[in-house]
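All protein chains but one are shown at their positions in the complex.
Moving on to subunit A:
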Amino acid sequence: MSTSPTAAPPQSSGADAGRNDSARRPAAARRASVWARRAPLLPALIFLIIMTQLPFAATLVISLFDWNSLYPDDRAFAGLANFGEVLSDADLRSSVLTTIILTTTVVLASLVLGLAIALLLDRSFRGRGIVRTLMIAPFLVVPVAAALLWKHMLFNPEYGLLNGSINWFAGLFGIDNPIQPDWISEMPLLAVQISLVWQWTPFMMLILLAGLQSRPGDVMEAARLDGAGNWQMFRYITLPHLRRYLELGGLLGSIYIVQNFDAVFIMTQGGLGTANLPFSIYQTFYQAHEYGLASAAGVLVVIGSIILATFALRVVSSLFSEEGSR
């Protein structure tokens, strides 16, 4: 909304100014002015290129070697053998599947929950600001601490709050031995998913709430006067308006959750079928010292990320130009 008058004019006025300059000034001065424009950009750009592109180039090179740091003398060029090994490795393949399941379920669940809560918070009621603040808190707990809290304080089968509450409620109804599940052993992936949904729902809620509050008021009023019911309003006005916010939340959430390491590392140590790709790569490199193999897996993750990023960038870019054109 507000980028349109702001982002576009500086660009056009800047371009106009550049054209006027070029008509009057000689070529050398023009070049100097172009570089004066670029100069503030260069330190950040160069730093980022060095810090991101070089390591990935190195990963690509290492992925072609048979290299285990425990046997440094056996390092040899292996061609694409590592990639074959990665693709035929059952553990790594299952971690690809785990990553996909973990990311999609967590993103979808937090989007749906976030939308429901954003709809609740969009109405005015007593203490709305306080509830909004309470809702943000889970996102602001350090991820390592959040995973520890879920593992020990909430999911522990003996003294965790979850089983404790079941026991307490059962006691109210005079039930002696209520079920006391060992959450993490019995449903490891679900346990990780729940802890991540708890952390990411506030994020989605914040984005969707901002979306709800930017709905055009006149359209809503007109629809009301035309006798639209709540469901019709939601289905035909709110949901289409929210589409791009849902996409944005989903994509940003995916970028972070695909890379999630902390929750898996802390809650299950990658055991019980919860190892995702970041954890498997960490383990291949840090515990098994298989540098070549870890790099090959890393290259495959990068390729996957590029595919994901292409979609993500397209969505962000369409948001960007949509805002610019309005």
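Note that a residue touches a chain if its C-beta (ideal position, glycine included) is under 8 Å from a C-beta of that chain, and two chains touch if they have at least 3 such contacts; residues count from 1.
Note that in this section contacts and distances are computed from a predicted model.
Participant: The chain that is not shown, which UniProt protein name from "Aldehyde dehydrogenase family protein", "Acetyl-CoA C-acetyltransferase", "Carbohydrate ABC transporter permease" or "Deoxyribose-phosphate aldolase" does it carry?
Facilitator: Hidden chain, UniProt protein name: "Carbohydrate ABC transporter permease".
Participant: Which residue from A:29, A:136 or A:190 sits in contact with the chain not drawn here?
Facilitator: The missing chain is touched by A:136.
Participant: So which of A:75, A:152, A:215 or A:241 would be touching the chain we can't see?
Facilitator: A:152
Participant: For subunit A, which residues touch the unseen chain?
Facilitator: Against the missing chain, subunit A presents residues 1-3, 6-7, 9-11, 13-15, 37-41, 43-45, 47-48, 51-52, 54-56, 58-59, 62, 117, 120-121, 123, 125-128, 130-145, 148-154, 156, 158-161, 163-165, 167-168, 171, 198, 201-203, 206-207, 209-211, 214, 221, 224-225, 245, 248-249, 252, 255, 258-259, 261-262, 265-266, 269, 277-278, 281-282, 285-286, 291, 294-295, 298-299, 301-302, 305-306, 308-309, 312-313, 316-317, 319-320, 323.
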